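All protein chains but one are shown in place.
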Amino acid sequence: MDLSSINPVFLIASLMVAATPILLAALGEMVVEKAGVLNLGVEGMMITGAVCGFIVAVESGSPTLGFICAALGGALLSLLFGVLTQFLLSNQVATGLGLTLFGLGLSALMGQGYIGIKAPEVFRLDIPVISDIPVLGPILFSHDLMVYLSLALVAGVWAGLKYTRAGMILRAVGENHDAAHALGYKVVRIRLMAIAFGGACAGLGGAYLSLIRVPQWTEGMTAGAGWIALALVVFASWKAGRVLLGAYLFGGITVLQLNLQAAGVAIPVEYLSMSPYLITIIVLVIISADKSRAALNAPASLGRSFHASN
Amino acid sequence: MIRLEKRPSPSRFWAAATPVLAVIATMIAGGILFAALGKNPFEAIRTIFWDPLFHESFAAYSRPQLLVKAGPLILIAIGLSMGFRAGIWNIGAEGQYIMGAIFGAGAGLAFYPSESFLIFPLMVVAGAVGGWAWAMIPAVLKTKFGTNEILVSLMLVYVAENILASVSSGLLQNPDGMGFPGSRNFGQWPAAANTEIFVNSGMHWGVVTAFIVVIFAYVMLTRHILGFQIRLTGESPRAARFAGVNPTRLILICLGLSGALAGMAGLFEVSGPAGQISIDFGSGYGFTAIIVAFLGRLNPIGILLAGLLMALTYIGGELAQLMLGLPSAAIQLFQGMLLFFLLAMDVLSNYRIRIGKTEVA
């Protein structure tokens, strides 16, 4: 055992990269859930984004274009869910599960000709002096742009939900769609926009896997990341800042356990892997036991269909 | 302007017609997909929907297999539908299914290699208890703290999967298995095996139980006070409270029941078709059953048919891969489409479509 071989600076830096896909997907899902919609199809949207991004990046040679198309692909797929649940009032749980099935199949078909190909290189921040600053350099100044974008998105979503009028309306729709409707807000339209945003974020998260983190296309490559993103939203009790914290915690546990193993520490891997979920349950219990705070976080209309009766 | 108008009660006609329409729509959309992949669409559709039932060389085998595949789906979906009707959302059946299998298998293996006739019944009970106990976690948390059961039950699926990985290469690992993960095979231990009751019928104990549960659920929902309470709570929680329904009790019963059934399904699967506890034992039946419950409109007879339909697309899909070389991804996509069409058309049974301008209220 040699714990000194674990460098905490590198650990944090690689944890940030490991957490980015689930961070992006969870942020999107959080906005969707804030609007009162539960979309369990995150995994399907992520993998569709992964394949769209990869195909476009390979064909055009531009990772940027790849990311844009990944977001579009994810959003497009999510609108399928949107149309079904918002216009045709289908059950959100079942539709979301169907979306995952659909997305996994679709992505595998689309990606058939793209196996074993390398993705084009992604621009990475590497400023000669600043990136070499001890501690801060590797943590803050040596990542790819998507890491910074995801951090910016955390701030954007936080501020957007808290301070803007659009954010307020979104939350109102999620809390009580009937009241929001009575106030004249277009519940369905707002929810569709939220769903598309969620899809786009999931798509970006998927593309981060296929273009940066792995980077290659293989069927089923998200390997359950979408489900972790779902857990993350709950863990974060629908707060953007806590999504960030949670993503680093969830991503961090995997990175930490692999690092401990590499340092020769014998650890029960399964028990460590299940701990984030147990922690999430405990968090859930704590926030729900405290009624006054729960009301501020969990959207009251989550998962319920809205139909304007007049 | 097209708009929807809620029907006072779901239309019986459309409830029966929409599944048929959805299947036809899926055949058309799927046909286009298969044609785009360069396969003969008619042949593909026939292989998926017709061959498993009537093909001269497959049908004798695949008809019983439909029951084997549908059995656990129906068993789990029936349990789930009770809760769903009452607005209690257990989406962690996959976890309860896994825990049921682990408990049941563990209870049996503790007595290996006993040949007592009590082994199998003991395993069934232990399986049900395992699933029930796993479902009691979200149930108790909901009743004590008001914690959202959708999320807790989902989280517990991941926990169960990790426990499964741990026991299949630890506690329940086959000591004679050359160091490979996985438990002993129940197929080679007659006292613990969930065998077919009639040879080549596909009717193992799990399928029989599924059928019995369908009948019970039907009777309960239509005749028993509990069924009435469940329906009332789903339609109007407020009215239910006035009618003296105890919501805490109902949550415990619904989640417990669905957990126990899922646990039993897990046990029947591990001791029968799957044969052993292994890392990949959780094959998604718990999630697919949610889909089946909705396709069956939360109605026991509907679930029975939906389970069989779902099983048909699985087995037909396998045949299509085998005979026509369709990629498995295309089958997945096809199943996704079927589901979407069924869900989308459900709107017709609950709403009337009106074309025209909205009247000014």
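Note that the chains are named A and B in the order they appear, and that numbering of residues resets to 1 at the start of each chain.
What we mean here is this: a residue touches a chain if its C-beta (ideal position, glycine included) is under 8 Å from a C-beta of that chain, and two chains touch if they have at least 3 such contacts.
The rule is short, and it goes like this: contacts and distances are computed from a predicted model.
Selecting from "RNA polymerase subunit sigma-24", "3-oxoacyl-[acyl-carrier protein] reductase", "Sarcosine oxidase subunit alpha family protein" or "BMP family ABC transporter substrate-binding protein", the unshown chain of this assembly corresponds to "BMP family ABC transporter substrate-binding protein" (UniProt protein name). Among B:S11, B:N299 or B:Q321, the one in contact with the hidden chain is B:Q321. Remark: the omitted chain is touched by one listed residue; of B:F13, B:F42 or B:F216 this is B:F42.
From the options A:L170, A:L209, A:A240 or A:I287, the residue with contact to the unseen chain in the full assembly is A:L209. Residue-wise, the contact with the chain that is not shown comes from B:A165, picked out of B:A93, B:V152, B:A165 or B:A260. Interface residues of chain B with the unshown chain, by the touch rule above, are 40, 42-43, 45-46, 50, 57-58, 61-62, 65, 68-69, 165, 169-170, 173, 178-182, 185, 187, 269, 272-276, 278-281, 283, 315, 318-319, 321-323, 325, 327-329. Within chain A, the residues in touch with the undisplayed chain are 5-7, 10-11, 14, 18, 21, 108, 111-112, 115-118, 209, 213-216, 218-221, 223, 225, 254-255, 258-259, 261-264, 266, 269-270.
FYI, only the chains that are shown with their structure count from here on.
Within the complex formed with chain B, the chain A residues making contact are 38, 40, 80, 84, 88-91, 93-95, 97-99, 101-109, 112, 219, 227, 230-231, 234, 268, 270-271, 273-274, 277-278, 280-281, 284-285, 288-289, 291, 294, 298, 302-303, 307, 309-310. Touching chain A in their complex are the following residues of chain B: 4, 6, 37, 89, 91, 137, 141, 145-148, 150-152, 154-156, 158-159, 162-163, 165-166, 287, 290-291, 293-295, 327-337, 339-340, 343-344, 346-347, 350-351, 361.
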